[in-house]
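Notes follow once the structure below has been shown.
Missing here: one protein chain of the complex. Every other protein chain is in place.
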Amino acid sequence: MAFIVITLIKTALIAFILLTVLAYLQWVERKVIAHVQVRMGPSRVGPHGLLQPLADVIKLITKEGVMPPHANRFFYLLAPFLAVFMALISISVIPFGTQITVGRWTTMMQLTDLNVGLLFILAISSMGVYGVALAGWSSNNKYALLGGLRSSAQMISYELPMSLAIASPLLMAGTLSLREIVNSQAGYNFGFLPKWNVFGGPFPQIISFIIFMIASFAETNRVPFDLPEAENELVAGFHVEYSSMTFAGFFMAEYANMVTVCSIATLLFLGGWHPLWPVEYGSNFVASLILFVAGAVCIYHAINPARPFDRYTLPVFGVVFFGLAGVMLVPFLVPVLMPLFWFLAKCGFLLFVFVWIRATLPRFRYDQLMGFAWKGLFPMALLNLLITGFLVALES
Amino acid sequence: MPEALQALNNGVPISWYLVLSALLFALGVAGFLLRRNIITVFMCIELMLNAVNLSFVAFSNQHKQVAGHIFTFFVMVVAAAEAAVGLAIILTVFKNRATLNIDEISSLKN
Partner (left out) sequence: MDIFFFLVFAAIALISAVNVVLQRHPIASALSLIGVMGSIAVLYLLLGAEFIAMAQIIVYAGAVMVLFIFVIMLLNAGAEERRGRSWTSQLLGIPALLAFVALIVYFVQRGFADAGNVKFGNFTGGSAQSVGYALFTAYLLPFEVTSVLILVAIVGAIVLARKEMD
C-alpha cells in the first residue's frame, strides 16, 4: 500500500517537473540560439524573457484549432496523442540518482527499475514513429504525407545504428537494467580517472558515444536532420496542418524525446550520477561553487545594470542563487542532491550541445541523410560492436 | 468466500491463455477468409502468428523451460521476413493491376 502511494507521488512529481523543464528548455533554446546569432532572444515578457514559456502556453491554448477539410478526424487527433504518450512514458525507467529517504520511507530516485529497462526505451522509441506517420497521412495534404513518410523512414533508418551503439556499452556492463549499468561505472581508474564507459573498460566507447549522439539527432528530428519538419522545406512537413494544442503536443513530444536521449546517453556513456573526480578531492563542492559564481555575476550586473529594471530583478536572482548554493552545502542533503546534480549537469550539457548544434549547422538533404545512415553509421557501429565484443570476451 | 479469495490469489489458469490464443487464431482465420483487401488479409495472417506465439509462451511457462520463448523468437523473425517480402509482392501487384481487391486478381483462374 505504501508502495503504491509513494509511486503515485513520485509519478506526479516527475510529471510536473518534466513538463516545467520542457517549457523552460524551449526558453533556453531560444536564448542560446539568439546569443549565438548575436541578438538577445526573448527579453520582454518578464525579466530576461523568463515568462515567455507561460505566454506561449497561453497563446497555444487559446488559439483556434483548425482541422483541415476531409481529414480523418479520429486519426488526426490520435497522432499527437500517440507522439506525446510515447515521449513521456519513456521517462518512467530513467534513474535520476540514488536512494532518497524522507521520514521513514526510503525509495529509489526512479519510477521503476525494469530489468529490461534498456529494451523498453528502444521499444518506446520504435513506437514513436507512429505519431509522425499518422500525422502526415491524416492531414489530407500531400506535403504533409511526404514529410511524414520521409520523417518515419528517417527515424526507422537511424534506429539501427542507435541500437548497435547502445549494444556496445551493454556488452561491457553485462546487464539491461539502467541502474545496474550506472552502478557498473562507479569507481575510478588510477585513483582519479572515472570508470565511465566513454573512458574506461576494455575498449573506450567514444565511437559509439558519437554514433549514438548522431543517431539521436536523427531520431528526434533535430537539426541537422530536420529536413522533414523544417519550416522552409516541404512547408513544415508532417505538422503543417496542426495548430494550437495539437501542435504544442508535437513540440512537447520533440523536447521530451530530446530529454530522453540525453538521459540515456548520460546513463550509458557518461556514468550517470557519478561525479567527475572522487569525493575525497572535493567534488561535492562543485554545485555550490557554480551557484555561488552565478549569484556573484548577478549581483555584479545588478550594480552596473545594462537595463534600468535590471537594478531590481537581478539582485533577486542573485539572492536565489546564493540560497541554492547554501542548500547544496547542507550535510544531510548532500548524499541526495549530489548524484542528482551530477546527472542533471551531464544531461544539461548534452542538451546544450543539441541546442548549440541547432544554432550552428545547416541541414542535410534527404538522400545524404539516408546514405549516411546506411552506408556510414551502420557499418561503423557494427565494427565498434565487433571490436568491443572481442575485447570483452578476451578479458573474461 | 475465503476459498474464492484463495483461488483469486492463486494466479490465472494456463487454460485461459490457451483459450485466448484459440479465439485470436479463430478471429485471424475469419478475417483471412472474409476480407477482400490484400493488406487486411495479410494483417490477419500476422494476427494468427501472434496467437500461436501466445500459445508457445504459455506452454513455456507451464513447463518452466525457455524453449517456448526460443520458438516464439523464431516465429517472430520468420513473420518479419515474410511481411517484408509479402508487402513487396503486394506493391508489385498494385503496380501491374492498380487494384488491391483480391477478387480482381484472378487471371490464373479459368
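In order of appearance the chains are A and B, and numbering begins at 1 in each one.
Criterion: contacts are C-beta pairs under 8 Å (C-beta built on N, C-alpha and C of every residue); 3 or more make two chains touch, one makes a residue touch a chain.
Quick caveat: nothing in here was measured; it's all calculated off a predicted structure.
Contacts to the hidden chain, counted on subunit A, fall at residues 72, 75, 78, 114-116, 119-120, 122-123, 126-127, 129-130, 133-134, 136-137, 145, 148-149, 152-153, 156, 176.
Where subunit B meets the missing chain, the touching residues are 8, 10-20, 22-24, 26-28, 30-31, 34-37, 39-40, 42-44, 46-47, 50, 53-54, 57-58, 60-62, 64-67, 69-70, 72-74, 76-85, 87-92, 94, 100.
What we mean here is this: only the chains that are shown with their structure count from here on.
Subunit A and subunit B have centres, each the mean of its CA atoms, that are 37 Å apart.
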